[in-house]
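Omission of a single protein chain aside, the complex is shown with its protein chains in their original locations.
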Amino acid sequence: MIFLDNLINGLSLGSIYAIIALGYTMVYGIAKMLNFAHGDVIMVGAYIAFCALQYWGFPPVLAIVAAMAVCTALGVTIEGLAYRPLRQAASLAVLITAIGMSYLLQNTALMIWGANPKSFPRTFINGTTLRIGQLSVSSATIITILANIVIMIALTLFTAKTKMGKAMRCVSEDRGAAELMGINVNRTISVTFAIGSALAAIAGVLLCSSYPILQPTTGSMPGIKAFTAAVFGGIGSIPGAMLGGVLLGVIEIFGKAYISTELGDAIVFAVLIVVLLVKPSGLLGKQIREKV
Amino acid sequence: MKKLFALLLAAVMLMSVTTVFAEDDVITLKVAHIGPTTGAAALYGLATLHGAEIAVEEINAAGGKYRIELINEDDEHNVEKVINAYNAALDAGAQMILGTTTSKPCEAAGAQGYVDRVFFLTPSASSPAVTEDKDNVFQICFSDPNQGLASAQYIAGHSLGTKIAVIYNNADVYSTGIRDTFVAEAAKLGLEIVSETTFTDETTDFTVQVADAQNKGAEIVFLPMYYTPASLILKTAADKEYHPVFFGVDGMDGILSVEGFDTSLAEGVMLLTPFVATAQDDLTVSFVAKYQAAYNEIPIQFAADAYDGIYILIAAAEKAGITADMSAEEACELMIAAMLELQVSGLTGTMTWDETGAVSKTPMAATIVNGEYVFE
Partner (left out) sequence: MKMTRAKRSKIIYNIVTFALVIGAFFILQSMIDAKTISRSLKGQLVPICCWIVMAVSLNLVIGISGELSLGHAGFMSVGAYTGAVISGVLVNLYGVQDTTLRLVIAIAAGGVMAGIVGALIGIPVLRLRGDYLAIVTLAFGEIIRNLVNVLYIGTGDGRVYSSILNKKLPEGVTMLVDGAKGAVKIKPISTFMAGFILILITLVVVLNLVNSRAGRAIKATRDNRIAAESMGVNVTKYKMMAFVTAAVLAGMAGALYGLNSSTVVPTQFTFNQSINVLVFVVLGGLGNILGSVISATALTVLPEVLRAFADYRMLVYAVVLILVMIFTNNPTIRAITSRLFAPLKSFFRRAAKYAPAVGGAVKELGGEEEGEEQKHE
């Protein structure tokens, strides 16, 4: 019973990591950059949804749509203003710019919404508790897990079937060749950022529905964990991000429940290290052979 | 006519003389507030800053003997940055420090101040290490061990239950400080700690901690922490349909004014605190009204502590005879001596101090009923 309870909690936490990790992994796969500001886009998404629900009286679904719209616009703007001028630069330069962007978003949020935490309101997502036998499960848990599955299927279909999805895979494989084939690389990357940021908005709403405290720093730690999850699963791989996120969540909960809450994070990272030593490119990552 | 004119002239002269005299007589103290106004702990630093600003405005408007020029320096809740903030404050001419807001930075800056002889009055740094071995640092809030002690005694004295779970932040000085004395005192009083779990500043998921308390049948869950994680724990417990008595400490105050918080989650929560924003005495009502008008927020205990802090500084400065041209070093010894003879009544109770720098005041036990604090 306790085991099942922990498993469900782990899946729920892991699903949130997974949705965030999807954003990381898509951007990494296509633009070859670690978008450190991704976690902060989540925070912005959550704040927009909060404002929509609390101040503007939007119904929950519309609030999520508003958050997605704002985050998409934000993601594309960030990409256009800060990352595009650095397309040819060393990857570390882009990384530092992304870190600067993360500081910028956090401090802007501090200016706009203040330092006091906000509590995310009750919606249909986290409104009820379901009883299954002796288990009490929050509706947020179930919706998070379902949303995660839907998003993964949608993304997989998108990249496999649509023209834009194929263009993305092309750019991810070989940017130069894609350009030669007439693919608009800049547009493809913009679309990737748009999708990643829209996902971030959903992740923000789900994160704050399960853990309803909202602060300017809300996105940072889940962001880092999700980045870890993306690498864990093999960065650049969509099913990998999914698997990595879910596993990371389950390991975190089990580590805390059965070993020690004091060493919870250390356990997560230790497992990560062991996995990467055995499989150096992550669980589902491609093994790239270097040609001489 | 001439006479009238002369009289008028004399009156004008007298007035100008008195005003000049008054201007001369007014002493403007330079007080530096140091606290985290950016970063993850900004919420506490901004609260102490805003609380102090309200008090400074009142004092300067009242036109007494002392005026205050408030300098603000941001320490980012960082042990390295706080030294920079402290030095910048002294470079700006600060004569005494209201701060710092958080414990570890206060420990570091206070130690530097001990060497340099600078007077510190901290609104909210509650760890005993803040005042230990430093005669220049005084606290307005309760020290952590006192809170742990008082909580254990209250729970035992009111027979709230004997099986207790403790959830605490093991990366936080405040939380571990209260927890340590609470656990020690609970053992002496025959209370049984059935579950003890931890979290850190970055933790968002509390399902394991709550489940552990629930599975081990705890009747009371002791939460020595700030209200932000506490609100998550209450939510998690509600989801798990677990309804023990939650017992909090002064950091819990503020939970009811979190925007969007479902106050029904906090129904029945007990806490020991020196200040609640919903109290009905005149001082609190006027402070809360001014604070809300200025910052559009309901003040938390940190703001009340800092508000009291400014009045304590004024009272001590008056007793010590501090003048505007005194250096921080000259003011320090006089202020220390004055603090020991001082008794101040403020938002957070009636306070006196001893040589250790710790405050003595009485905490109030409150229970949350229908989204309001009810005192016994």
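Per-chain residue numbering starts at 1, and chain names A and B are given in the order in which the chains are listed.
Convention: a contact is a pair of C-beta atoms (placed from the backbone, for glycine too) under 8 Å apart; a residue touches a chain by one contact, two chains touch by 3 or more.
All of these numbers come straight from a predicted model, not from anything done at the bench.
Among A:Thr162, A:Asn184 or A:Ser260, the one in contact with the hidden chain is A:Ser260. When the whole complex is considered, the residue among B:Asp74, B:Glu185, B:Asp239 or B:Asp305 that touches the unshown chain is B:Asp74. Although one chain is not shown, part of chain A still touches it, namely residues 28, 34, 82, 85-86, 88-90, 92-93, 95-97, 99-101, 103-104, 107-108, 111, 224, 227-228, 231, 235, 260, 262-263, 265-266, 269-270, 272-273, 276-277, 280-282, 290, 292.
Listed for chain B, the residues touching the missing chain in the whole complex are 37-39, 72-74, 78-81, 83-84, 86-88, 90-91, 104, 107-108, 111-112, 127, 129, 133, 169-173, 175-177, 180, 200-201.
Note that only the chains that are shown with their structure count from here on.
Measuring from the averaged C-alpha position of chain A to that of chain B gives a distance of 37 Å.
Within the complex formed with chain B, the residues of chain A that make contact are 2, 5-6, 9, 13, 50, 53-54, 107, 110, 114-122, 129, 136-138, 140, 207, 210-213, 215-217, 220-222, 252-253, 256-257, 261-262, 264-265.
Within the complex formed with chain A, the residues of chain B that make contact are 38-40, 42-43, 45-46, 170, 197-200, 202-205, 207-209, 211-212, 215, 228-229, 231-232, 235, 238-241, 258-262, 297.
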